[in-house]
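Just one protein chain is left out here, and the rest sit where they should.
== chain A ==
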Amino acid sequence: MKNTLSVVLLGLCISPAAFAKHKPMTMDCSQPMHAKMSFCKKQLAEKEAKAKASAAVDHSKMNHAAMPAKTEPAAKIDHSKMDHSKMNHAAMPAVKIPVSDGALATNVPMPFPGAMHMNDDPTLSKVMIDSFEYQYSDSNNKSFALDAEAWLGKDLHKLWLKTDIEADDDGELEEAELQALYSRAIDPNWDIQVGVRKDFEPVGREWAVAGFKGTAPYMIDVDAALFFGKSGQVGARLKTEYELMLTQKTALAPSFDVNFYTKDDPEISIGSGLSDANISLRLKHEFKRNFAPYIGINWSKSFGDTADFLKDEGEETSDTQLLLGVEAWF
């Protein structure tokens, strides 16, 4: 708000009205509102520092309409020399000219409205198959898994879909979920995402979703979300991936996923606390920019109550899988 205000105020200084009147615009930095303006702050600082040196120039008078002769020394301010001169700062002319972004206070219609077709932010869509893979485990289990996303929208606002599907080698669905989220860019690197999640397999469940997605320092892709179930169950999921470029087309991509739950859910063998973690390593080769087959290895482990449930069912609590798959987007 403050920024907007100062932009408007700066604009006022050079508004057509100000031009028309040909009256010197005076900006008094002692006025509270003006004093908040950035150049006033700077001006005040400079004023203090250079009060003695520039006694002749009144910095608080921002004369936009007339070009007083006393600003003549400004011609000698040679910015271009700043980088390589042996300039003595004390010798620099003290005269400063007002600085602004130059914006007019009010918009002025274009002479030919509608003729300039500029759209920096078209509506676009992207479908991403993050992984579509065949998994062959050391316990001789064979399965297929699809982890895919899609978005539709603009730079800052997107509708975002995510799906996670696992099937056995007969094509029988073991796990299937779909998320529909609104994704809002809130930071250069981060989006917040809120919406709903529907589980189809192993059992039907509905969740509300709140999470964030983006790139952490060191270029680590992060997708973190909380899931709020009807029963009061809260799940948390963190997915991270990093790509180490071996060549321009080949990358080694370690990833780490982890799930937590607040409550036991015996029906689907989930226990409270840390439930399971996956660490995988994929070696990808981009045959095209948007098509990269890979081989990989995945190690997964269940913990705590989740592990206990699985043990009771006679299932493995840890597993190592060989992965053969493809990453693609379009």
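Things to note:
One rule holds for everything that comes next: contacts are C-beta pairs under 8 Å (C-beta built on N, C-alpha and C of every residue); 3 or more make two chains touch, one makes a residue touch a chain; residues count from 1.
Please note the rule applied: contacts and distances are computed from a predicted model.
Missing chain, UniProt protein name: "Copper resistance system multicopper oxidase", from among "Mn2+/Fe2+ NRAMP family transporter", "Copper resistance system multicopper oxidase", "Thiol reductant ABC exporter subunit CydD" or "NADH-quinone oxidoreductase subunit D". Checked against the full complex, the candidates A:Gly204, A:Pro217 or A:Gly232 give a single residue touching the omitted chain, namely A:Pro217. Chain A residues in contact with the hidden partner, per the touch definition given at the top, are 2-3, 6-7, 10-11, 14-16, 19, 37-39, 41-42, 63-65, 67, 71-76, 78-87, 89, 97-108, 110-122, 124, 126, 155-156, 185-190, 215-219, 244-248, 289-290, 329.
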